[in-house]
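Note that one protein chain is taken out, while the other chains of the complex remain in position.
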Amino acid sequence: MTQRYVGQALKRKEDPRLVSGTSSYVDDISMPGMLHMAITRSIHAHARIKRIDISKAQRLPGVHAVITGEEVAANCGPVPSAGEIPNMKRPQRYLLAVSKVRFVGEPIAAVVAADKYIARDAADFIEIEYEPLPAVVNPEKAMQPGSPRLYDEFSDNVSYHFGFESGNTEEAFKSANVVVKERFINQRLAPIAMETRGAVATLQMPDNELVIWSSTQIPHLLRTQLALMVRVPENRMRVIAPEVGGGFGSKLNVYAEEGLVAYLAKKTGHPVKWIESRRENIAATIHGRDQIDDVELALKKDGTILGMRVKSIADLGAYFQLLTPIIPTLTGLLAPGAYKVPALKFDQVGVLTNKMATDAYRGAGRPEATYLIERIMDVAAQKLKLDPAELRRRNFPRPNEFPYKTSGGVIYDSADYEKALDRALELADYKGLRLKQAELWKQGKYMGIGLSSYVEICAMGPSTAMPAGGWESGTVRIEPSGKVTVLTGASPHGQGQETSFAQIAADELGITPDDVVVIHGDTARIPYGIGTFGSRATAVGGTAMFLAIQDLKEKMKKIAAHLLETTPDKMEFSPGKLVVKGGSGRSINYTEVVGAAYMARNLPPGVEPGLEATRFFEPSNFTFPFGTHVCVVELDWETGEPKITKYVAVDDCGNVINPLLVEGQVHGGIVQGVAQALHEEVVYDENGQLLTGSLMDYALPRAHDFPEFELDRTVTPSPVNPLGVKGVGEAGTIGSTPAVVNAVVDALAPFGVTHIDMPVRSEKVWKILKGRKAS
Amino acid sequence: MRIEGQFLFDEIPSEAVWAFLTDATRIAECLPGCEKLVKTGDGTYEMQMKIGVGAISGTFTGGIGLHDLAPPSEYQMTVNGSGTPGFVNGEGKIQLTSNGTGTVVQYSGDVTAGGAIASLGQRMIGGAARMVIDQFFKCAAGKLRTNAG
Partner (left out) sequence: MIAHNFEYTVATSLGEAVNLLQKHGGRAKIVAGGHSLIPMMKLRLAAPEFLIDIGRIPELSYVNKENGKIRIGALTTHYVIETSDAVARGCHALADAAGLIGDVQVRNKGTIGGSLSHADPAADYPASILALDATIVALGPKGERQIPASKFFVDMLTTALEPNEIVREIQIPLRSGRTGSAYLKMAQKASGFAICGAAAVVELDGSGRLSNVGIGITGVGNHAFRATDTEKALNGQKPAPDLLKKACESAGKGIIALDDIHASANYRLDLARVFSRRALEAAIERAG
């Protein structure tokens, strides 16, 4: 099939409605009699609730109901969490706190009122008497015996131990010429989707179906969990994800507030709406990262890696959200990065602290792994006095070694790491940069060049490796007119599937993307699906659709062959028609075949009428995109302020459906990853108070912080799926963070600096520069 | 957050400063926005305060406690208040030393805040605390001087 649309930078079909403001998000939903929910949240990180007085709130005119923990504990199930690690302590949490609170922002009471203003006032009128308890914020302190415990029912705050060893690390370290070690901290981050969370629930006539609109990445999984939570049969519940304004993993979850809205709609008989404020979004939507990794790398003199040991502490926060304990363990799978690491020992403890739960945030486990391996590679290069590019090159598996089984226990599908590295170095003029750097150093100016040759795990994933199914559904319906409707379970939240899926379908069927409508995000319209996360939508969801299209093509070939009195194997698709191979010129119009399928007057024996197919694609493996990023920073020698002056990224995400979407993902990803390196950090004080409670203190990246990105791609198709795609939703975030920190450390290396912690605020660099001047 | 500083009560002897600083009714006279201060026990007081720093304001209820009194040179003070914007707790040591004719009051302690005050106002807490303390001492010095005169 000729590719007329796949590979083209088509403008997104979604954009006209998004940029003209005619689209509908959860907050655009309004219904007669709709009530509004507001939540009273804990102002203490750790406290017993001695008394809750709701009487003042109840008396406020316009208030319909006020509920607290006892009521929901009696009537609703707990907030769900998935994943199992042997001997794990799994804290249980209800929709509202019962007797104790364990983080600032924890919901204690919910109010529903006639409008959102009354609801907010009433929430303030709820009086709570606390008995404050000592809070534990630092995971290392929380692990210690004698630390205040979050749970009376648990012997300590350590939720799990997870570890493995492959190869013989003891031997590796014994025979090493050089061992380098460093502690790397991935600070706590807030995902900050542009649209905060929100949900509306209503009982819909004629038979009281509970309909819930939620800003979610996983409508089907949410329905299953909410049905259990609020005790409604799953087939009497419908979840709709309308336009979703970003998620970054934070909406790959099932939240207490979604359950509360559903429960309160059931209880009051009114539609109930809740829209999260930005303050709530920072305090009570999942956080990401918060991991400490002590890393040791053993090498031979020539730079050959012999082994690696990682001791990891994952700060889980106070409770489990959907994937809380799973995400940090992914670090182990990817710890070897793009290198041959014959022996790996990975040990992780998951620790409970008085903070919001951590969970999946763009990259989810892979940024932590990539940061530790890409940083320790630079530490090693510094020690060995080897160029960091050269050290990387010496340890890459060669292209003919793929599929490559790593000591992390996964099988990398396909790659040519050196090709991407070489292209990035060429694009950045690496040699020229090194000369310039030496020149600037002579002038007392500090410039650094940082590399990151990342690999990551995408297309999540084989169901055996996933907590809740890793397959995806795709339904393709060719309507009688020939127009095509695609139903995908990979419900997007900004990725652009309506465009990219239409491009694939158009090429396969010989029609145009405008003939294709992609529908998603409604459990009443779409067969059960998993959702969009883990850079899986195209590789898994796109493949499910592709397979369904193949079924329909086979059927259409049979019908066409029957009508043209030939055999199906002689038929092929061409734009607008099905053609008999061999240049006879015989063909039949696409619409004619479609019509025949529906008229059903002249179908070949054994062929059913209609043109609709559903496939569930179960991937055999993950995919492993890769690439090299090069970042150049200059440091202000007086203030320490780092400024990025050049940024080059060469990414390989396999085959590309729409380069515009890929570039968009790479741009956004780089920006988010750089922001972790330089700006972002959720800060709690030692009492567990959230100090970065608004965007006045939580620093998001801004356009003027960045130079123009110089991007290129190499293309190594994935053998894991027939589209040859790998995924690109998180690559930029994963690749960029270490490149930036490596660049800053490179600039400071002449002063003996081997590491600097994120976020690299100006003051941290200033302290180093000051110290140097003093000495 | 650590808060420390000092204030000079010029030409006022430490006995007079001590008497003022450990007398609830006098404290109430000078505590900015203090609307109520009632003695509830030996050295403990219940209070209600309306604190305003510029446009930011909130009503707090809580208490003051004076303990480990060693007249006229040193005592410990605890302050706690909570209201809709959150809570503030303070604990510290106040030391009085004579500089001949006047008295130097040195204070040092920790301020902890919670709720919206902490999550939205972290950059201002230290400065605002210093401002309230300063206003208090200035007022006290003024009253003592008036008394003396």
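As written, the chains take the letters A and B, and residue 1 is the first residue of each chain.
The criterion applied here is as follows: a contact is a pair of C-beta atoms (placed from the backbone, for glycine too) under 8 Å apart; a residue touches a chain by one contact, two chains touch by 3 or more.
Computed from a predicted model, the values in this text were never measured in an experiment.
Chemist: Quick one: which shown chains sit in contact with the chain that's not drawn?
Modeler: Spelled out, the missing chain touches these shown chains: A, B.
Chemist: Have a look at A:Ala114, A:Ile519 or A:Val683 and name the one touching the chain we're not showing.
Modeler: Of these options, the touching residue for the absent chain is A:Val683.
Chemist: With respect to the chain omitted from the figure, which of A:Asp121, A:Glu171, A:Glu234 or A:Glu592 is a touching residue?
Modeler: Checking the options A:Asp121, A:Glu171, A:Glu234 or A:Glu592, the one contacting the hidden chain is A:Asp121.
Chemist: Touching the left-out chain: which of A:Leu333, A:Leu691, A:Ala731 or A:Ile768?
Modeler: Residue touching the chain left out of view: A:Leu691.
Chemist: To test your reading of the contact rule: which positions on chain B touch the chain that is missing from view?
Modeler: Within chain B, the residues that touch the unshown chain are 5, 52-58, 84-85, 116, 120-124, 126-128, 130-131, 134.
Chemist: For chain A, which residues touch the unseen chain?
Modeler: Residues touching the hidden chain, for chain A, are 116-117, 120-121, 124, 277-279, 638-639, 641, 678-679, 683, 691-692, 694-700, 761-763, 766, 770.
What we mean here is this: only the chains that are shown with their structure count from here on.
Chemist: If you average the Cα atoms of chain A and of chain B to get two centres, how far apart are those centres in Å?
Modeler: Chain centroid spacing, chain A to chain B, equals 49 Å.
Chemist: Under the touch definition given earlier, write down the residues of chain B that touch chain A in their complex.
Modeler: On the chain B side, the touching residues are 84, 86-87, 112-116, 118-120, 122-123.
Chemist: Which part of chain A faces chain B closely enough to touch in the complex?
Modeler: 43-44, 104, 124, 279, 283, 685, 687, 689-694, 696-697
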